[in-house]
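Each remark here refers to the structure printed beneath this line.
Every protein chain but one is kept in place in this view of the complex.
As written, the chains take the letters A and B, and residue 1 is the first residue of each chain.
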Amino acid sequence: MKKKVLATLLATAMVAGCLAGCGNSNDGAASTPATEDAAPAEDAAPAEDAAPAEDAAPAEDTSSAADASGSPIDTLIANTTGTVTMTVWASEEDQDLTSKMLDDFKAAYPDITFDITLGAESESTAKDTILTDVEAAADVFAFADDQINELVQAGALQEVAAHYTYDVAAENASGAVEAATVDGKLYAYPMTADNGYFMFYDSSVFTEDDVKSLEKMVEVADAAGKKIAMDISNGWYIYSFFQGAGLELTLNDDGMTNTCAWNAAGGTDVAQAIIDLTASNVLVDMGDEDMATQIAEGNVVACVNGTWRAETAQEAWGDNYAACKLPTFNAGGKDYQMSSYSGYKLVGVNPHSANLGWAMLLAEFLTNEDSQTARFEARGLGPANNAAASSDAVQSNPAIAALAAQAAYATPQRVGGNFWSPAETLGQILASGNPDGTDLQTLLDTTVEGITAPVE
Amino acid sequence: MKKALNAIGNYFKNFGIAFVKGDIWVKLSAVLMGAGYFARKQVINGIIMCLVEVLFAVLCVGYAAPNLAKFGTLGTVQFEQVFDPLTMTSTVNDYDNSFLILLNSIISLFIIFVFIVFYISNMKAVYRLQQQKENGEHINNFREDMRTMFNEKFHITLLTLPAIGIIIMNILPILVLIAVAFTNYDQQHMPPNALFTWVGWSNFKSLFTSSVTVTFGYSFRKVLIWTLEWAVLATFTTYIGGILMAKFINDKKTKLPKLWRTLFIIAIAVPQFVTLLLVRNFFADSGIVNTFCNSIGLTDFLKNVGLVPSNLSYIPFLTNPGWAKVMIIIINIWIGIPYQMLVATGVLMNIPEDQIESARIDGANPLQIFVKITMPYVLFVTGPSLITDFVKNINNFNVIYLLTQDVFVTSDQLLANSNAKEVDLLVTWLFRLTNEYYNYKMASVIGIIVFIICAAFTLVTFTRTIKGDKEEEFQ
Partner (left out) sequence: MKKTIKSIIRHLVLLFLSVIWLIPILWLFVTSFSGYKGINTSHFFPETWTLDNYAQLFLRSDSIVQYNRWFLNTLVIAIFSCLISTILVLMVSYTMSKLRFAGRKGLMSFGIILNMFPGVLSMIAIYFILKTLGLTNSHVGMIIVYSAGAGLGYLICKGFMDTISVSLSEAARLEGASEAKIFWSVIIPLSKPIIVYTVINAFLAPWGDFVFAKLMLNSGVATDWTVAIGLFNMLGKSMINKYFSVFCAGGVIIAIPISILFVIMQKCYVEGITGGSVKG
């Protein structure tokens, strides 16, 4: 039954596509070099996994019809009647920049009347608003890559099955593309490549040698009577210790549950190392907002954080502002390089959008090379676009350089929802020195059981 | 209980009598609802009844039937979308949205239920008309009928509008959520992309079982205990504090009582979410109170006493379970006392002066007067509202949520595995389950339990006030 409906729908869509295509060619629309534009479409058509083989066959006919008629954009323009109404969500800090980009986008398609509303929704919490009611969410929205699994699962992301103005997969850094891919399908447009974390420090306190090891840093900061801050009671950051020691955390194939080796041999050494490091109260467990205040107050002279804190650190430390990859830490007598999550900000298109085509074009526009460069110039955000990232200005930015140095030890964030609460609590217990004196192995076993708990 | 059953029994019996003993017109009314009225020349009533019937039929066919047909499965057709890269458009199949099916089915069932009640009363009304006619009594015309709506039936006129509001805002949502407790509606089964379906009692089972991975049972017990502790403490501290404060300010020896009262009222005039978020930052780990305590050496003192863990350089006001619980109650006192003071002020003004006077002549000291006369009076008068406050505190979302959200991290691993925290009340826990983890099924189960607890407390107190004749006392 289901298949039948689908097949009928597909057939209708194809016929409609044909008619539209023909109509366009009759109008004599300028045919751009069709091969280039149609190529991704051809790739995409057989890839439709939902469509049974016999349904896919006529699709090829259509793409050849398009070869003759003109680019999909022209078709879209020709098929668009009336005002195109869309909503875009960008983070609070990105409002001015995005509204300028929206004007440019409108200017790029002068024949179309747009009514685009810009809303404020921070990238880190976009998921919370979107998942409550996917249909009411914006047509185009920015989000952090850690939310991609849940968004895809909830059907809140339109697959990037084809591209029209630039090659999304080829022009962006491979890590960013990987972060935007779920089950081999690209679901979002990379916007920045700087959402990971690394070490900020005040170079008047630490030398370049000091920042190579966390133990040395603690020693130096202690001597200076200052603090090093890290949000240890947060799964995202505490991951760096365990992953660094080679204890892996991976997402299972079902896309929901995790496999976690934190309680394997050596796990207790890592846990003990965190307890020891925080015991002297020099390395302190501190949330992001507090860190900003404490850096400004001059109490914190080094912190593990991301580019969004670069401005605060730069203001507080002036010329002494420096950034580097994460240091090593010592667990069980061995030095390990701290790992990290590489983070990206992505732009997604809502499949429930009434103007899907325009939403996709807009998403491409917001993430193309020019926009990424503009974003770097205005706000210092590291571009994911290869060309934009290779500019001298980007290369010489200390925070982005530090991220690049950390990249070798960073892994993309692929983790199921059950990870966060148990990991956060583990961090809280370790950072407060394991006050109940629970056996570390038991502690880790319980954490791992929570992290790997089945999802019904 | 027996009375209620009897009432229901009579209700249907009367319907049966009406149908059996009614004449042809009454019987015809069972099919065409207006028939009985036409026969007694109540044309407008007849037309209205027929219209209601037609409207109901239309609703049944157009709205209720298609939804109720899927009610058993909550939908079978999964959302599927096909994107055509050439036209840049997509086609979506005619998918089922389980939540909307559930919602619409419940609304449909509700409408059907209301109609049946309406239908039965209509039969009785028509039969009564027949009897009136047979007995030669006066039969109201339409205008007279309307006039009764402002006299004998004035309660119906007054209650209609509030009832509609309550049905939309309270009854239907509650019915929907009770239904959700028996489904598997969670993040893995979220419409529109996925379907959810009925799972029977299994959510209730998982609330009362505990294993290492499914810790809802453990968390539920812990959260419930703290919820009750909190409700008792929060209610009594603010209640007693409010009375003492009112007593203190209203004492004849206090100069300018109005000024003092106003000062305290200012503290509640600022919206709660502003003051609470402010206070949260006030007591933050690196907040201003900590800076102050540090500089006067209080932090070190508490460390030496052992009240603050030795590896901290601050007092964990809102981040350590023990400290946080105490702070939450203290902050709640701060918020609650001015309000209770206002209530108590009014009550104290009405206190019988002569009793106090005679006690004073007998040589009782102020404390004795307070304990023996003032308190019993106040308790007697405000007793019921104490229970209301208690129930309100069980559901006191604002204080706990605003003070601990994003700040407090649990250090109990079993709680963490079911997304609960030591400081959570049942309501904040269920809010987080829905808002951050989309675990609607468990949240509904918890909601039902909260509901039962609160309802039990309320019923015990209010059946006494309502059933007793106290109501007429003052009239």
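As a working rule, contacts are C-beta pairs under 8 Å (C-beta built on N, C-alpha and C of every residue); 3 or more make two chains touch, one makes a residue touch a chain.
This one's a predicted model, so the numbers in the text were calculated from it and none came from an experiment.
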Contacts of the hidden chain among displayed chains: A, B
Touch criterion as defined above, residue of B:V58, B:V92 or B:A163 at the omitted chain: B:A163
Among B:S121, B:N141 or B:N281, the residue in touch with the chain that has been omitted: B:N281
Residue among B:F12, B:F113 or B:F248 that touches the chain left out of view: B:F248
Among A:N79, A:T132, A:T181 or A:T328, the residue in touch with the chain that has been omitted: A:T132
Chain A residues touching the omitted chain (full complex): 87, 89, 91-93, 95-96, 99, 117-122, 124-125, 129, 132-133, 136, 138, 288-289, 292-294, 296-297, 308, 312
Touch residues of chain B, complete complex, unshown partner: 99-100, 103, 147, 150-152, 154-155, 157-159, 161-166, 168-174, 176-177, 245, 248-249, 251, 253-255, 260-275, 277-279, 281-282, 284, 286-288, 290-291, 334, 338, 342-343, 345-347, 349-350, 381-385, 388, 391, 395, 397-398, 406, 426-427, 430-431, 434, 440, 443-444, 447, 450-451, 454-455, 458-459, 461-463, 465-467, 470-471, 474-475
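In this section, only the chains that are shown with their structure count from here on.
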Chain A-chain B separation of Cα centroids, rounded to whole Å: 40
Chain A-touching residues of chain B, taken from the complex the two chains share: 77-94, 184, 186-188, 190, 192-194, 212-214, 284-286, 309-313, 320, 406-407, 409-417, 419, 435-438
Touching residues on chain A, where the partner in the complex is chain B: 1-2, 5-6, 9-10, 12-14, 16-17, 20-21, 38, 40-41, 44-45, 48, 50-51, 62-63, 66, 72-73, 75-76, 79, 128, 131-132, 134-135, 150, 153-156, 158-159, 161-162, 164, 233, 256, 278-279, 281, 284, 286-287, 290, 293-294, 299, 351-352, 356-357, 360-361, 417-418, 421-422, 424-429, 432-433, 435, 443, 446-447, 449-450, 453-456
